[in-house]
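Below is one structure, written out as structure tokens; the observations come after it.
One protein chain is absent from this view; the other protein chains keep their places.
For chain A:
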Amino acid sequence: MAVAGTSGTGTRSTGSMVAAASTNNVTSFQRRGPRASGADSGCSRLVSIAGTRRSVRNGQLLVSTGLPALDQFLGGGLAVGTVLLIEEDKYNIYSPLLFNYFLAEGIVSGHALLVASAKEDPADILQKLPAPLIDHSYKKECDEDICGHKMESDIKMKIAWRYQLFPKMEGRPVLSSGFGHDYDISKRIPQELIETSKWHGFFLPEKISSTFNVESCSLTSGYMKLLQFIQNIIYEEGFDGSNPQKKQKNILRIGIQNLGSPLWGDDICCAENCDASHSLTKFLYILRALLRTSLSACIITVPTHLIQNKAVIARVTNLSDTVVGLESFIGSEKETNPLYKDYHGLIHIRQIPRLNNLIYDISDVKDLAFKLKKKLFTIEIGSPISSSLASLIAQLVKNPPAMRKTSVPFLGREDPLEKAKVTHSSILAWRIPWTVHGVAKSWT
């Protein structure tokens, strides 16, 4: 009766706790990954933060970039304390998507956000974030559990008493404590999510008008103000471990848009030999220093196609940790190339950092292409040779020259056996000149 009741509610709440614990990856094989080792260097039980996970290779704390496909190619996610540099595509169409994914992931995971832009008000940027595709069944379970907890919170668990040590659900409404979510680009993020999230905005035209003491530093004033703003936020909110009373650790996600463009007052995109040529690199160095000493991750988009001095691009790449370049096919000759007709552009993963390790997770596949569907931004492995062969075979199957006159009417779903028979005969009938017999062998 009473015992059964206790254990009944106990199991229901422990079920959710176990789920929460497993998604937070509390295992015994953890290392002290984050570099902000100030506050929690003494505690033996590692605090797990929502929306993060440990890398399997070296226990590094990772956050999701918002695109699970990109996470996979970056070695599991973006390491906390590092900079993700996105080299913008030519007309800046797809890089804001990656930027928005990163910020949306932060809102969904409950991280704090810092959005900096010289072009657009951060509040407007946040309004345009994609909506997450949440699992409705899990959401219902969360609501039930929250109600259940309020009633039964003081009943001690008699049988599964170990689970009492796990933290209960926080008051902050977190949609899901998973890592990496899917988003629907065609919908906007719900307003209540933005309101419950903690975000700080830096809009350059607002900040630059106020007076500031002139520093004799080679940074442009825009960069200087942004660095001071970031440092203030990190210090005040305690992301660098300077505020030990804060028990709930959180990640700060920083997003800086169009860094290096003339809107920031920098002229590296305008001239080859510019005056403030060290401004951007110095900014990146100080930013790296700030990130390494705090629990934060940063995404910056830089229009590298506009930077005329190649040396600066190399230096910027060396000062960033993870570098991903986007190349869109719009306006280039690749748009009409049949190899790429299904895709909108290529993704080049130019650099992945080696953190606390001699080696790093690098995928074997180097040809990555992206495609913007109506609701999703997908990244696919595209090897030109295999896709060309596949498309060639597909063309042969669809209209083999000898069978053109007797075309089979398409009645919806094809019979797979029929398709195989057709393929078989077409391959045997038409020798593809430049391939080896291996192709025919594999089909027979």
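Convention: a contact is a pair of C-beta atoms (placed from the backbone, for glycine too) under 8 Å apart; a residue touches a chain by one contact, two chains touch by 3 or more; residues count from 1.
By our rule, contacts and distances are computed from a predicted model.
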item	value
Absent chain [UniProt protein name; select from "Transcription elongation factor SPT5", "glutathione transferase", "Elongator acetyltransferase complex subunit 6" or "Radial spoke head protein 9 homolog"]	"Elongator acetyltransferase complex subunit 6"
Touching the absent chain when the full complex is considered, from A:Arg54, A:His181, A:His200 or A:Lys282	A:Lys282
Contacting the left-out chain in the complete assembly, out of A:Lys187, A:Lys341, A:Arg354 or A:Lys373	A:Arg354
Listed residues A:Gln72, A:Asn92, A:Ser218 or A:Thr378, member touching the removed chain	A:Ser218
Of A:Gln127, A:Asn318 or A:Ser332, the residue in touch with the unshown chain	A:Asn318
Missing-partner contacts on chain A, residue numbers	35, 37, 58, 215-218, 227-228, 231, 278, 281-282, 285-286, 288-290, 292-293, 310-311, 313-315, 318-319, 354-359, 364, 366
